[in-house]
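One structure is given below, encoded as structure tokens.
For this depiction, one protein chain was excluded, whereas all remaining protein chains were kept in their positions.
Chain nomenclature is as follows: A, B and C, assigned in order of appearance, with residue numbering initiated at 1 for each chain independently.
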Amino acid sequence: MEQALRNYAQNVDNVMLYIIGISFLLLLVITIAMVYFVIRYNRKKNPVASQIEGNKILEIIWIVVPVALVLTMFFYSESVYKVARNVPKGAMNVNVEAKMWQWKFTYENGKVTDTLFLPVGKPVKFNIVSADVNHSFYIPAFRIKEDAIPGRENYMVIEPKDVGAFDIACAEYCGLNHSLMYTKVFVVPENEFFAWYNGEVDNTYLQKFVLAHSGGYKDYITGNYALLFAKGCVQCHSLDGSKNYGPSFTELSRGYAKIRSNGKLETIPIDRDYIARSIISPGEHVVVGYEKAKMPLLTNRIRDEELTQIVDLLLTNFVKKSNEN
Amino acid sequence: MSNETNSATQLSYLDYKPKKGIWAWLLTTDHKRIGLLYLIGMMIFFWVAVGIGFVMKLEMLTPDQTVVDAQTYNSLFTLHGLIMIFLFIIPGLPAVFGNFFLPIQIGAHDVAFPRLNLLSWYLYIIGGLFALVSLHLQGGPIDTGWTFYVPYSIRTTTNVILPLLGAFILGFSSILTGLNFVTTVHRLRAPGMTFFRLPLFVWALYATAWIQVVATPIVGITILLVVIERVLHIGIFDPALGGDPLLFQHLFWIYSHPAVYIMILPAMGVVSEIIPTFARRTIFGYKVIAFSSLAIALIGYFVWAHHMFTSGMSETARFVFSLLTFLVAVPSGVKVFNWVATLYKGSIELRAPLIYILMFIFLFSIGGLTGLVLGSLATNVHVTDTYFVVAHFHYVMFGGTAIVFFAAMHYWFPKMFGKMYNEKIAIWATPFIFIGFNMLYFTMFILGYQGMPRRYWSYLPEYQELHIISTIGSWILIFGLVIMFSNLIFGLIKGRRADSNPWGGVTLEWQIPSPPPHENFEKIPVIDHGPYDFERFKNENKNEIDRS
Amino acid sequence: MEKEHKHNLIPYGTYFLVWLSLISLTVLTVSVAGVDFGRIALFLALTIAAIKSTLVINYFMHIKFDQPIFKFFLAVALATLATIFILTSTDVFFR
Partner (left out) sequence: MKSTEVEVVQEKIAEKQQEPSHSEHTHKDFFGAKIGMWLFLFTEMLLFGGLFLAYMVYRLQYSIDFVIAAQDLNLLLGTINTIILLTSSLTMALSIAAIQRGRKALSIFFLLSTIGFALAFLVIKYFEWTAKFHHGIYPNSPELLNKPNGEIIFYGLYYSMTGLHALHVVVGAILLLFMLLFLWRNKIHKEDYIKLENSGLYWHLVDLIWIFLFPLFYLIH
């Protein structure tokens, strides 16, 4: 059951496949039969028609078989959908208020946002209300929506399976800016979420976190770069060369860093020492082009042995890689 | 029964003029003339709506503003939907071809209440004018969507009341037509024309007429309540005063779902006429088709809330309505299978009307089958209010009813006007329509499944490619349609004379001259056989058939 | 047609009887309304209303004496109404 909610989107797609699959077969049979008959019994080939009035057995077949088919569709679909109407125990509550033309999310502790943040792998129940006209709270990636109707409270449950950023749209016509009533849901690991929930980090922190590695969630838990994710480095340093708040880690492969130290321009080789110093005393030298941006001091979140690990990791995976080439 | 002898004794309905000039039309009680009056009115409204659809597709070319602003777009799709539904597709087949051919097919001189029939037409025009006038009033054109959902429809400052009253009047027009047809079928059948000798078009119209009579009043009162709410603030639909928006949705769909069967049933009837004629054989499973019309009318009543699966209805209602929705698909399926079976061992002549019908079967099946996706709870909740729905209903309404409308125009053209259109050109238009149609609307299924909501003036850039394909499709489609219409209009002016039975049909309308005389029948025929008895007909009129 | 009408001549007295029953039912329903029947009060009132309308339809509106087709028609309309109420109940009674 718990799995079912987590895999809800996948299950919906399966229902879709099932119905479309059967439909496609039926359509194929009908079309082929139709075209074949038109060619085969063309007036030239078949000048005299046979007056067949009907065939009881055939007609019963094509009443009974479709009934059976649609019943399988119904029960399959219903069994999948039931999960989405069942509020799991311990689900987190988020109040959703729709208003022309924006969303307001209120969390259990009273925190209010216009962008939704959710922990991964935890069921959430949305209590959906509207302040003015009908709206519909729609998260396409989760294959689910529920209307926001003034004067009533509707609910919807989801359980995010992956870290990532997903669109939230308004799917019930609500006037002028109906089509602009978009926002996003950011699904983040539980500890990041609670750091945010308890006010330790802000919205942008989570947003950056997600944006930095959309699609790379697996790496986060198990992969090589687990530590970089865990410590939040990827918020600012991408792993693929794309530009972000800080220089991409791939930049380390230059081998030399152009830096500004106490106002002077310098070029120094990237080595174990350089990397370690960048982390433990960020302000000491600043990479050219990033003078305005600042790397925060993260030592309180990094233990010594972790620091060595990080430096090793960066050395072997980014700095060394280039040396080999 | 050759043309010449008859026209000597009886004037055709086009030549028979009891009154002077335009009044011969505006005050006519002849069901055939009223049918044509409807056709003309419908043409005008219809092309307005098509133009709007075209502009909407232009707007969809780019994610942001292309040709119109958001407010205009919102009004455009509302008007497009309103006109297409209330002024074109609901009255469509019954009011034009039903009026024209129902009395002839049952062997009657006219409908039961000819003057009421004319009144229906006037109501139709007045209702349409209400909608058109509202465009030019202060406040601007209505922007609620054709569904008028409250509370938006009681909050918006645009002109809502006038179009609503227009829809109310149109509803009455529709009720009166339905009432007229039910009575006609019960009272004016020719001697020997038992219920099971009725042509299937008549069966379909009969079932439709019942829906019109018992479903339309519900939307009538609903609309009135919205008007009263806007004027007097009685609270029934205003959540601020305790009203329940879901009640509105129930009331609206109690009518508007059956209304979709008002749209499709007559079309299905036409299909059951055209296929036997061109296959030269009796329909496969006459009774099953006749009863499935009634079944659709009946079950069609039980499924309305499948438009409300995400509205916050009770779980019980979601369950019940989804189940019932699946069941309503079965009688439609039966019809499709029976039609295809009617082609089996026929002697098929592939003329333009039949080509349109084949196209219909394909497109309607797609539309109907995706209706199953919508009826299923799990998938509906994802695709409701997205372009998937838009694709679905264009497939069934346009690919279904409107395509049959084209087929009917070709099929009955020689009978109605006594002229012939150019067959080659008529056939040439079909591939454009087919390809354009699928490009235009199939893409919308994909868009919808990807999560693009409907009634969106702007959209996320990732949807743009599909929208471009779709818009190009709309150009191809319109090109095909223009060919088709020009061909018909040209046929009207310059076409060669058609004889009384160009296709070799056997229902009663083919037994009288083209165009039909004012009184339809000199002498009411006596019927002693089923409607599609080609065997018998062949023996009686050997020459007639060989000629075509 | 004319013969049919003669067929249906209903004595004035019948109408008076029906009227009397209608009035007494009205008096009944009003006087009963004061009594506290709890939950079945509404049910009771509606049953009385239903009986009254059956009388009106059957006698005043001649359904009882008319051709069967009218009964059939009426059944269709009433079934429609019933359907609407029952199916809407699946929502409002289970919210």
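By our rule, contacts are C-beta pairs under 8 Å (C-beta built on N, C-alpha and C of every residue); 3 or more make two chains touch, one makes a residue touch a chain.
None of the values given here were measured: they were computed from a predicted structure.
Participant: Taking the complete complex into account, which shown chains does the hidden chain touch?
Facilitator: In the entire complex, chains touched by the missing one are B, C.
Participant: Which is it among B:L188, B:V340 or B:L508 that touches the chain not included here?
Facilitator: Checking the options B:L188, B:V340 or B:L508, the one contacting the hidden chain is B:L188.
Participant: For a quick check of understanding: of B:S173, B:T216 or B:S470, which residue touches the chain that isn't displayed?
Facilitator: Within the whole complex, the residue contacting the unshown chain is B:T216.
Participant: In the full complex, which residues of subunit C touch the absent chain?
Facilitator: For subunit C, the residues touching the absent chain are 1-2, 4-5, 7-10, 12, 15-16, 18-19, 22-23, 26, 29-30, 33-34, 36, 41-42, 45-46, 48-49, 52-53, 56-57, 59-61, 66-70, 73-74, 76-77, 80-81, 84-85, 88-89, 92-93.
Participant: State which residues belonging to subunit B touch the missing partner chain.
Facilitator: Touch with the absent chain occurs at residues 29-30, 108-110, 112-114, 116, 175, 178-180, 182-183, 186-191, 213-218, 220-222, 225, 228, 232-236, 241-244, 247, 250-251, 254, 518-519, 522-524.
Here is the rule we use: only the chains that are shown with their structure count from here on.
Participant: Would you kindly tell me how far, in whole Å, the mean C-alpha position of subunit C lies from that of subunit B?
Facilitator: Inter-chain centre distance comes to 37 Å.
Participant: In whole angstrom, how far does the Cα centroid of subunit A sit from the Cα centroid of subunit B?
Facilitator: For subunit A versus subunit B, the centre distance works out to 42 Å.
Participant: What positions in subunit B touch 2 or more of the other chains?
Facilitator: Correct list: 246, 315.
Participant: For the complex, give me every residue of subunit A touching subunit B.
Facilitator: That would be residues 11-12, 15-16, 19-20, 23, 26-27, 30-31, 33-35, 37-38, 41-43, 46-55, 58-59, 62-63, 66-67, 70-71, 73-74, 77-78, 80-81, 84-85, 132-134, 136, 138, 140-141, 143-147, 149-152, 154, 167, 169-180, 182 of subunit A.
Participant: Quick one: in the complex, what on subunit B touches subunit A?
Facilitator: It comes out as residues 70-71, 74, 143-145, 149, 151-152, 155-156, 239-240, 242-246, 279-282, 284-288, 310-312, 315, 318-319, 322-323, 326-327, 329-330, 333-334, 336-338, 340-341, 343-350, 358, 361-362, 365-366, 369-370, 372-373, 376-379, 381-382, 384-386, 449-451, 453-460, 534-535.
Participant: Which subunit C residues qualify as touching subunit B in the complex?
Facilitator: 69, 76-77, 80, 83-84, 87-88, 90-95
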